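Below you will find the structure I want to go over with you.
With one protein chain held back, the other chains of the complex are shown just where they sit.
A, B and C are the chain letters, set down in written order, and residue numbers restart from 1 in every chain.
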Amino acid sequence: MRACDVKEIFSYISEIMANNKDYLIELDQQNGDGDLGISMSAGFSEVASYLKNTDEKDLGKLFMSCSSKFNEAASSTLGTIISLGMMGMARTLKGKEEANISEVVDALEQGIQRIMDKAKSKPGEKTILDALYPAVEALKANSSRGVKEATKAAYEAAAAGSENTRNMKPVHGRAAYYGDKSIGLLDGGSVAGKFIFEGIYRYYSENYKDDSDK
Amino acid sequence: MRACDVKEIFSYISEIMANNKDYLIELDQQNGDGDLGISMSAGFSEVASYLKNTDEKDLGKLFMSCSSKFNEAASSTLGTIISLGMMGMARTLKGKEEANISEVVDALEQGIQRIMDKAKSKPGEKTILDALYPAVEALKANSSRGVKEATKAAYEAAAAGSENTRNMKPVHGRAAYYGDKSIGLLDGGSVAGKFIFEGIYRYYSENYKDDSDK
Amino acid sequence: MKKIINKPENFVDEVMEGIILAYGDKVKFLNGDKRILLSNYPAKEGKVGIVTGGGSGHLPVFLGYVGQGMLDGCAIGNVFASPSSQKMADMIRACDRGSGVLCLYGNYGGDNMNFDMACEMVEFDGIETRTVRVKDDVASSPKETADKRRGVAGMVYAFKIAGAAAERMMTLDEVAAIAQKTVDNTRSMGVALSACIVPEVGKPTFSINEDEIEIGMGIHGEKGIEVRKMMTADEIAQTLLDRILEDMPLNSGDEVSVMVNGLGGTPLEELLIVYRKVHMMLAEKGISVYMPHIGEFATSMEMAGLSLTILKLDEQLKELLTSPANTPFYTNANKIPLK
Partner (left out) sequence: MKKIINKPENFVDEVMEGIILAYGDKVKFLNGDKRILLSNYPAKEGKVGIVTGGGSGHLPVFLGYVGQGMLDGCAIGNVFASPSSQKMADMIRACDRGSGVLCLYGNYGGDNMNFDMACEMVEFDGIETRTVRVKDDVASSPKETADKRRGVAGMVYAFKIAGAAAERMMTLDEVAAIAQKTVDNTRSMGVALSACIVPEVGKPTFSINEDEIEIGMGIHGEKGIEVRKMMTADEIAQTLLDRILEDMPLNSGDEVSVMVNGLGGTPLEELLIVYRKVHMMLAEKGISVYMPHIGEFATSMEMAGLSLTILKLDEQLKELLTSPANTPFYTNANKIPLK
């Protein structure tokens, strides 16, 4: 993964978030305030347009800037969480102009760790982590199969993880008020997490012919 | 007309107003605030219950008390107008324990005059006066035919006069804002005026066997 | 009907009881009468009294302005109905300190007739009265019959300024003249987005389509004089200001106070957005704004919408607007310009 990949990946994610803005709003309205679709589309479009206009090659610096751009544009709870994740990735990627798949996995793991530390949460609590965590695990487990297969597996794991949130009881944020009543409902944040890995997967599947380790 | 007649008459009127409370509200809502039904039923019921419990025989004092009771209970625009009318009647009837039909006509004319003076209005302006004025004229013109016939004629004139307000342009109160737009609409106040004469008529027709001049 | 009330017929009494429980140190009933509110603030001996009256359902209008530097008393009726002349007379008597009483109220049929009767009654007892009727609602009658116009939010400026004049121990005639000048310099215009419900009626007076607004609605929830398609905040600001300036032209260099008044159901954010545009349009014409009033000053219960009031100032009005006033519902303590 190089800066040019990052640019493309974020433009894929941004497009998916924009297309699903209303869907994310609806999901968040189930027991939140409904701003999820707005903040996700705003945050990713801001980052995508920042990336279009930068020449930064250092992946660490790139992700650090993405993190603060994202936080500026979307400082809602989930926006801040994503921005924290990017910050975690930035620290690991600092100084690198290229990262191979295991380095990317490393960075993602650090990002998730940072989210868990700062947001005081872990998988199983009906949040975005329930998509991100299994996705990164799958990416790691499949990394030897090449980037296309690995990101596909990650995306599928994110989707399954998100679907799984239906069975979970919320612990964080406004959703936690509703306790058992929200069993059966999909967590909007986890769907956003799925979309992130959908963007990554689609970028690699549409642009990489061979399954090289990029 | 003696105090005991006045007592009964007001209990008839009060009943009619109470039964038509919602209808008067609706009429007032056409281009007013809708309180007409509330103030009419409140005002007349207050006066009726005051009359039940008084031994006052002097018609002047009786109407003076009715006027202030009515004003206390219903001090809306129309309530105040009716209270002014009663005050006008009170002045004319002062010192009398009994009034014949021509004395009653006299008192009513004074009542209407007082309304016109204080409310700065006259018949033809889409108000209660368009019911009251023709009613009193009819009462006067038919006074020789006995109280049953005379009050019947007065009631019919009030009803026709009220119906006539449909063709009039309002000049007073909130209704005046709407000007031509309110042509075709019935004035709620004139309907209240009709109900007053309906009560008077029904009292005499149901309680007086012979057409004596009472 | 979705209202946080108990029995509709107890609505007014319970509001009044709430006021006394909350603010019983600052205001009081006259002899326990829940429809007559008097100021409990210390007042100078011989000060001219200022009273008002009108229907309930417009808080803070009218009784919210009873206090120090504004009104001495207020008689209230049922929702949207005048109080009785008897109550008005009792109140006037209680507010006279020997220098007479100004009756300052909105120009409505019921209120006019009742206050006239009340004044006749108290003049019998030798109390001098003057009457000034507030007629700021531009929508309520054309210019040719401006005398028929009703009083709306602009009356708050009249209360404030006349109250300050009385506080400075001006005579009854002087106070009345200043109140009249304030009224002459005040114009208002409102829009409604939704109607309101009189508790005892239980249903809205009129209904407004989802995509329409009513220009010049009545403060009692009466239908507007004109139904228009929903507009932007800037268009609303422009429509209201245009109608006001047509009626009361202003020149570059003039100074005004601006009131953007919420009718009850409209959020403060929206009032500020409208204020923004009004301020910018006035600035373009070289007109400056002094002590803007943005908030809820005269409402129609839960009605959504707002009114715009412009008060043209001169040095005297400006000074009187600035002098301190405190009531449980109003203060200018945080409105006076810094420095």
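Everything below uses one rule, namely that a contact is a pair of C-beta atoms (placed from the backbone, for glycine too) under 8 Å apart; a residue touches a chain by one contact, two chains touch by 3 or more.
Note that the coordinates shown come from a computational prediction; the quantities given were computed from them, not determined experimentally.
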{"item": "Among the chains presented, those that the missing one touches", "value": "A, C"}
{"item": "Of A:S11, A:T77 or A:S143, the residue in touch with the unshown chain", "value": "A:T77"}
{"item": "Hidden partner chain, touching residue among C:V48, C:V122, C:A139 or C:M301", "value": "C:M301"}
{"item": "Contact with the hidden chain (one of A:D35, A:E109, A:D130 or A:D187)", "value": "A:D35"}
{"item": "Missing-partner contacts on subunit C, residue numbers", "value": "2-6, 11, 14-15, 17-19, 21-22, 25-26, 40-41, 56-57, 59-60, 67, 193-194, 210, 230, 232-234, 236, 264-270, 272-276, 279-280, 289, 292, 294, 296, 299, 301-302, 304, 306, 326-331, 333-334, 337-339"}
{"item": "Touch residues of subunit A, complete complex, unshown partner", "value": "25, 29, 31-35, 37-39, 68, 71-72, 74-77, 79-81, 84, 118-119, 172-174, 176-178"}
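Following the convention adopted for this analysis, only the chains that are shown with their structure count from here on.
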{"item": "Chain contact topology (line, ring, star, complete or other)", "value": "other"}
{"item": "Cα-centroid distance, subunit A relative to subunit C, in whole angstrom", "value": "55"}
{"item": "Distance from subunit C to subunit B - Cα centre to Cα centre, in angstrom", "value": "33"}
{"item": "Where subunit A and subunit B are represented by their mean Cα positions, the distance between them in whole Å", "value": "77"}
{"item": "Set of subunit C residues in contact with two or more other chains", "value": "none"}
